[in-house]
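One structure is given below, encoded as structure tokens.
One protein chain is absent from this view; the other protein chains keep their places.
Showing subunit A:
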Amino acid sequence: MALTIVSQIFPREMIPAVLPLIEDKLQHSKEIIRRKAVQALYKFYLIAPNQVQHIHDKFRKALCDRDVGVMAASLHIYLQMVKEDSSGYKDLTGSFVTILKQVVGGKLPIDFNYHSVPAPWLQIQLLRILGLLGKDDPRTSELMYDVLDESLRRAEINHNITYAILFECVQTIYTIHPKSELLEKAAKCIGKFVLSSKINLKYLGLKALTYVIQQDPNLALQHQMTIIECLDHPDPIIKRETLELLYRITNGQNVIVIVQKMLDYLKQSKEEYTIISLAGKVAELAEKYAPDNEWFIQTMNAVFSVGGDVVHPDIPNNFLRLLAEGFDDGKEDEQLRLYAVQSYLALLEEEDAFYPQKFLQVMSWVLGEYSSLVTDVDPEIILTRLHRLLKKTFVTAETKAWIMAAVTKIASRTTSSKTVDKLIREFSTSLDTCMRQYAFELKHLCEDKVLMKSLFPFDASCNDIVVDASLSFLDGFVAEVLGHGAAPYKPHHQRQEEKLSQEKALNFEPYGLSFASSMSSSGFTGRQSPTGLSFGSDTSGNSAETGHKETNSLKLDGVKKLWGKEGYLPKKENKIGKEDEALTVPRGSLLAGHVADPPVSQSDQVATFSEEEKEKQQLASTLFVGLGSNAGVSLMGKADMAVQKFKRKSKINETQNTEETPDIQNSAALALGPLLDTLPSNKEGHEGNEHTRLRKASLDSSDTTEDNLAFEKPQSLKKPGLDNRLLDSRLSSSSLFADSNIEIFHPSPSAQCESASKTLLAPSLPGELAELPHSEVVELCQSDDLALHLCKVWTDDSLLLTMFVSNKNTSALNDVNLVFEKAEHFQILESPAYQFSVIEAQSVEHCQQCVQMDKICTQGNLPGSINYQSGMETHLEFSITLSLLDFIRPMEMTTEDFGKLWLSLANDVKQNLKMSSSQDSFSAALNTLQQKLKLHIVDIIGNEGILACQLLPSVPCLLHCRIHAGMLALWFRSPCSALPDSLLYQCQKVMEES
């Protein structure tokens, strides 16, 4: 009973206290108690995963418990854990499969049966886990094919629960690495669902279909008539699921029909949530596949007027940005805007029409920006219409502000207008202070037309406004005041620090000995603003420099935009090609669209169909156009290729550029002489051979300057290589690496280790890195042609992943691409991809990636893949496990600094650990922490010790330990809330191990 309560209501803080008690209960002789204990631990895991991490072994034991209840309970934990990180539990796949086999085979006690189906909930849990484990992993999936097949076969009894299992089975089959036989069977199952007369089953069938269709759109074709029927189904949930399905199969050719269907539903539905999600989908489809401008504007109008004010704010924002930024074809932009203005004017013509606020805002913005495009309408008329809107009572203050802005913009382009004058007169006496303010502003602007014109340039909504963030124009003033003896400005935090240090007499904290020593340095750093941008305005020279920086980055901005457009161009061409293709398929003509698919066979019987059925057929042919076998198997691939007519400019491209360009600049600034050529060549793609040779040279030369011994196998280098080395070392300036600046290495990674021996391709670190602390070289993946090895190098300021690619073939490998995927917790600095243009036979190449931890976790995976050409394109996947400790570095500081920092940190975590007998002395325990966790021991005072470390790049974490009666009391503090938790866990682990 107590355990039931524990798992229902339990505060996070109490977990450490109760945990040992519950752990003991895992060994209890009664099943029910063991089961409840597992459940309680599951809850703990949900609340604070870090605190139960050390009992994972016990979960494994629970999984093998002789009682089914306990085993089932542990599955909950595993489902959760696998969901978070599937790669860590691949080894358990076998056990899960065996359990499922037993369950399906009816080996469980009979009282777990439910309507003569053995333990259905258990089955479903297992299926879900297997689905997660097998996702994108052919090898793991291989293990489950048999049991999945078995499950499909066994679940034949006509009962709801078997259908539920079937549904789960189908989902799993489509999630894991596909196998055609199973897919076929699963498809048959779905067919049974969809065609069922039971409404619940039909719904589930549709749901499964929606899921499956992402992999195989042809299934939709098989069931198209059913889908059409479901569209008109009286039950709204079926209708909605059908629309969801259609949404997934939308392409450029059927978009008009599908969007129409969705809008119809949208108009009927009243529920807010439905409207929001559906309106979002319509807008997305319209943006992606719009066949022409008119249709797009009309659709968006419908979305705005139906969706009203509940639509997601992104929709109007995106729409306006699209209008403003336009796409590459200026003429088309113009037309789109023109059409938008015309349609809005028409809408506003009606006297008493009611429109949602957001729609009005969109309208007024468009009219304000682009109304001058319409040449045949007098601006006076537009102004009158806007004026009329302003007087409506339903218009909110916010919308009024939008309208006023539009009026101001239009007014700036006309010479003089009666309506504007009237408007100013009316609202100058308005009770609404905002409106009065606008009216006055407008009045004064109207008096100075030249200023007004320059303030509101036409179509400038996307131009960036240059802001002088350093406020350099005030420098003269500041200098003058300083000259008169005024005190220099101190930022807020600096003043606070000073205040704190004055109060030191009252400070009773143990480490707060003195702050005076650090005063001078803090005075210096105080001038740095927290954003990293120097706001120093005390000397004009300084701010001139920042101003310079500012313009620099702005210039780069301009360059980037061009890039974005260039990247976009090919897609446009694509579209033209595709529309041609589309034209060959007569869209409207009944049923003629498909050549080799079900509709044709049905068309033979067309004479017997009633009028209504014909209509449905027609609808079907329009809906499923482009899905036929001639459209290829993968709809998704095609949909991706299909033009995104209104595709937004890719911002990613831009940001990447910003990162790269300064990089090159930096390196240029370092003036590395001959090496300079090699750095950018990485990005600009010079001739591969020359490239590698130069890079090799850069490294080799450094070797010669330092010590030849640093190279592990210098003698095995080929002779021509040696010649090159000598030649190159003469070329490169001698002091390149004298200051051992490792950062220079990142952009120009690699050296070539050429091993003469045929069998052994053991990768080893190049000289400089080998001297740094590093891990052992481990193998990540391998194929017949190449092997990938990894070595972690822990430099002072980063984690370098050194990847070795060894070519096992006797011929050279070309275009080897190494790509890291985006991981939840980690961030790759620089670009996540690296290309080796050529890897010679029997040789090893390497590259380095600098990684940072973005989100704190005790352990995480960084997935990636490598592909290369050798006869055929080969793709290998790998995953690197990184632990928090890879990112922890000692942080050196004085006791005083520690005391000061301690006070300023907010998040703290305390925990008592039992000391094992081997850690007899306090200092021994501290040494363990120092060695294993890379903590820096700041000071030891009696039975207390203080340690410090930092998470790269610079998140400090302080630790205070005290020994007391065989217990080690740990007290962490850090500015980051997750860090102490994770570190504590690492401490626990280390202390238990030693």
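Just so it is clear, a residue touches a chain if its C-beta (ideal position, glycine included) is under 8 Å from a C-beta of that chain, and two chains touch if they have at least 3 such contacts; residues count from 1.
Following the convention adopted for this analysis, contacts and distances are computed from a predicted model.
Trainee: UniProt names the one chain left off this complex as which of "AP-1 complex subunit gamma", "Geranylgeranyl transferase type-2 subunit beta", "AP complex subunit sigma" or "Auxin-responsive protein"?
Mentor: From the listed options "AP-1 complex subunit gamma", "Geranylgeranyl transferase type-2 subunit beta", "AP complex subunit sigma" or "Auxin-responsive protein", the omitted chain resolves to "AP complex subunit sigma".
Trainee: So which of A:Tyr114, A:Phe394 or A:Phe473 would be touching the chain we can't see?
Mentor: A:Tyr114
Trainee: Can you work out which residue in A:Arg60, A:Lys83, A:Lys267 or A:Lys914 touches the chain that's missing from view?
Mentor: Looking across A:Arg60, A:Lys83, A:Lys267 or A:Lys914, the contact with the absent chain belongs to A:Lys83.
Trainee: With the missing chain put back, one of A:Leu21, A:Cys64, A:Ile237 or A:Val778 would touch it. Which one?
Mentor: A:Ile237
Trainee: Please give every residue of subunit A in contact with the chain that is not shown.
Mentor: The list for subunit A reads 1, 4, 7-8, 12, 31-32, 35, 39, 43, 46-50, 68-69, 72-73, 76, 79-80, 83, 109, 111-112, 114, 119-122, 124, 128, 160-161, 163-164, 167-168, 199-204, 207, 234-238, 240, 271, 273-274, 857, 978, 981.
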